[in-house]
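Read through the structure below, which is laid out as structure tokens, and then see the notes.
Left out: one protein chain. Kept in place: all the others.
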Amino acid sequence: MNAMVEQLVVMVAALGQGLIGRAVSLFSVLAAPAPGGMPDPPKVPSSPWFWMPNSASNFASGIDGMFDFLLWVSVVCMIGVAVAIVYFCRRYGATSREANEAAESQADHSNVLEVTWSIIPLFVVIGVFVVGFQQFVSLRTAPRAAYEVHATGQRWKWGFEYPEGLTHPELHVAVGKDVRILIQSVDVLHSLYIPEFRVKMDAVPGRYTELWFNPTQEGTFPIYCAEYCGTSHSDMLSRVVVHSPEGFQAWVAEEIRKIESMPLVELGELTFNQSGCATCHSLDGSAKVGPSFKGLFGRQEKILGQAGITVDENYLRESILEPQKKVVEGFPPSMPTFKGQLSDRRISGLIEYLKTIK
Amino acid sequence: MTSPSATADVLTAPAESDSDSYLTHDKGILSWLLTLDHKRIGVMYLMCVMGAFLLGGVFALLLRTELLTPGRTIVEHDTYNQLFTLHGAVMVFLVIIPGIPAALGNFVLPLQLGAKDVAFPRLNLASWYLWVIGATFLLVSLVTNAADTGWTFYTPYSTTTTTSVIPALFGAFILGFSSIFTGLNFITTMHKLRPPGMTWFRMPLFLWALYSTAVIQVLATPVLAITLLMLIVERFIGIGIFDPALGGDPVLFQHFFWFYSHPAVYIMIVPAFGVVSEIFPTFSRKRIFGYKFIALSSVAIAILGFLVWGHHMFVSGQSVVAATIFSGITFLIAIPTAIKVFNWITTMYKGRIHLDTPMLYALFFLWVFSIGGLTGIFLGVMSLDVHLHDTYFVVAHFHYVMMGGSITAFLAGTHYWWPKMFGRTYNEKWGRIACGLLFVGLNLTFFPQFILGTRGMPRRYYNYLEEFQGLHQLSTIGAYLMGVAFVITAIYLLGSLRKPMDAPANPWGSNTLEWRTPSPPAYYNFHNPPEVVEGPYEYADWVYDKRTRGYQRKASHDS
Partner (left out) sequence: MAQLVADQVPPHEPSGGHGHADAEHAANPYLAHHFDTPKHQFDSGKLGIWIFLITEILFFGGLFCAYAIYRSLHPDIFVYAHYYLDTFWGALNTGVLILSSLTAAWAVRNAQLGEQKKLIFNIVATIALAFCFLGVKYVEYSHKFHEGTLPGRYFNPTHEVWELESYQKAHGQHGSATAAEGHAAAGHEAAEPAGHAAPAGGEAKQPPPGAPVRPRNVGVFFSIYFCMTGLHGIHVVAGIITWGWLLRRAIRGEFGPAHFGAVDYAALYWHLVDLIWIYLFPLLYLIH
């Protein structure tokens, strides 16, 4: 019986090795990050610490301090557990069952011990709770005079609207200045997460939520969506760019200038890239969630439930603002509206840009 | 009428038990499918749960394989999302929640209590059928564009996605009733079917654990049932309870869901505590340390567990006041849990320790569960949770407690009671090898995930940034190792069933009542209810007999 089990396991192991061998060669072909993800993903900057990312906001040192404390408490406890297990097993190990050795002691309770090892952890957790509470209140209490940015989460991109009237897919801020982000969602739950700042808050449809921070380091850091929201949840990335105060002013001015004075076609291409259109519309003729933009302008399209149309400027504008009105047959009615997110100039730019995709 | 001799004696001739154990008493498939015998129902649950674990495990290996590379490896986005949803739903609802109570508890409880069966044997069979029906609905979802909402079904995504969510919800709904009826049965059994002399504080700790678990099952699961029902109705006819556009609130779903699902994790872990509470004294030949503290801490955990659900929602937009209360109570639960760990360790002190496979799994549990429990503290700190919520840190935490806690204890209990259930011993060498392999595999799979989490890697991510690839690959290799360990375990355990029955009545020298029956027991459990005169962890009267390779009660106790 033993021999048979061993044989079987050897066979399974060999089969497994063969499979793994084949699988590894498969993976080496697929090892490169495949297209279909974000075209321009943020990079995770290297951090001086093993566990935590860069410490780039006012909250990071406090939260990291809490983490380190708990880490060392845990290490001490785990060493204690390991030492106890190993030592007891060696010191009190039985030789064999035949020897019928009795335990050295049948002592089975000690109120002193029970109280001690209840009280000490109780004090530790109370301390940890109090500090955590104070830090949490700080996380949730934005200062009055903070710079406010509106963040909108939608499947599957972030949009940030600045008080200067600028909308942009990335978050840009000035170092050392308090920033308050008002978060909303237009469809399902999302969550705005900036690890380097140690902040996170869910985006809930139907209400506003907020988070705030004060960036302490210039640089570029990733922004993730941290609440599962469907197919491309893991591609719903952005970045936060922390400028010097002068650099930030310059950036805002430049972006506004771009939008107001850039030629329409260029503005259209920029808007196309910033608005996540490529998630559903290809430029090369392949059908994705939505029809390809290649040769779109001037094309005859069959509309679900209606007569056919010719794609012109009005149709394009209507599709951006009220996408459910005329859905091309064969495609799902899942395009979200961009009403309120794109200025008229941007829409005109998009139309001009689309005319160039032949 | 009880006679002490009938209670104290132990079988010496295994061949006798062969002829009329519960396994052989009635023949034919209908005698199993229509059985009212709690032992047969327990065995059917064991086989079903093992099968479901295989299914959930395959999903896990597939999704870990996908995560070998940052982009597409073997499946598309949507398939990956379905994989982690089904992995979670199968593991939570089909494996871990029924797990120890239904598969081991059903078999052991009446025997350990000294009863002839559970209070409601027909209800027990009905619970099993409900499990099968619930599992069928989950399979229906699987094969018809499986749900992709995550096992947590958060709205509004779960009310708007076009995948097969309603069968999955309905399956979980049915499984909830399976769980409720099991709990109801166990509570009544322990109140009403204790034999003379079996006071509450002479009950084995496994029974205390099952009792506490049953209380949670009965009180928490109905709330899940109504939540899932509301979600089904919302999907079906769009009534708007969770839809902000129609006046509803998506966060309300989270409150309802976690009101059940937090106590549910105690359904998953408290029975595990019970199992290891049997194993430590038996394999240290020493009374358990702090019996009353362990017994009452299970009850305390069961009660406190109802008050902390909001610690899953610190960043949901919940108020600071609510978050504070939930965090504070969360820390309180840490104390009774820590007490148990200290008591188990102290049980070994000055004992005589035998490192058979069940004890190896129990020690494995102690180490790994401690890591899981300590990392729960990290997540209970409000400020730190803001950073760690919805990252791989959470995934690592719950896998350490669920896989390292519940499943490891499930394996410990299965190995401990296997000779009693099936009358056969398994190959000890392979038991140790699989245990060691699993230990390495588990830590290799989930420890890197703590690091991924603190570094900001969110969970439920199909694609990820390149910088995280190394840790993901380590994790995947660990997962394959675990798979191998489980396959080995299944092979030698199921393989042992082909041997003739060779197990003694009491291979481990335990003093609880199930070991006073033959291995496997007769279909009626006990001729006469045994009289209980001492606590469950007294070992002085048990002597090892080389011939039978089991323990015998000392002759001086014959009347």
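Note that the chains take the letters A and B in the order they are written out, and that residue 1 is the start of every chain.
One rule holds for everything that comes next: contacts are C-beta pairs under 8 Å (C-beta built on N, C-alpha and C of every residue); 3 or more make two chains touch, one makes a residue touch a chain.
Quantities reported herein were computed from a predicted structural model and do not represent experimental measurements.
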Visible chains that the absent chain touches, using the contact criterion stated earlier: B
Touching residue (missing chain; options B:A115, B:A485 or B:V532): B:A115
Of B:G28, B:G247 or B:P500, the residue in touch with the unshown chain: B:G247
Identified contact with the non-displayed chain, of B:L61, B:V75, B:L219 or B:L437: B:L219
Identified contact with the non-displayed chain, of B:L67, B:L86 or B:I187: B:I187
Of B:S127, B:S141, B:T227 or B:S496, the one touching the omitted chain in the full complex: B:T227
Absent chain, residues of chain B that touch it: 5-6, 9-13, 16-17, 20, 110, 115-121, 123, 180, 184-185, 187-188, 191-193, 218-219, 221-223, 225-227, 229-230, 233, 237-241, 243, 246-249, 252, 256, 516-518, 522, 524, 526-528, 555, 558
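Note that only the chains that are shown with their structure count from here on.
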Between chain A and chain B, centroid-to-centroid distance (C-alpha), Å: 32
Touching residues on chain B, where the partner in the complex is chain A: 65, 68-74, 77-78, 81, 148-150, 154-157, 160-161, 244-245, 249-251, 284-293, 314-317, 320, 323-324, 327-328, 331-332, 334-335, 338-339, 341-343, 345-346, 348-355, 363, 366-367, 370-371, 374-375, 377-378, 380-384, 386-387, 389-391, 427, 430, 451, 454-456, 458-468, 480, 484, 487-488, 491-492, 495, 498-499, 509, 537, 539-540, 543-544, 546
Contacting residues of chain A [partner chain B, same complex]: 1-2, 4-5, 8-9, 12-13, 16, 20, 23, 26-27, 30-38, 41-44, 47, 50-53, 59, 62-63, 66-67, 70, 73-74, 77-78, 81-82, 84-85, 88-89, 92-94, 97-98, 100-110, 113-114, 117-118, 121-122, 125-126, 128-129, 131-133, 135-140, 187-189, 191, 193, 195-196, 198-202, 204-207, 209, 222, 224-235, 237
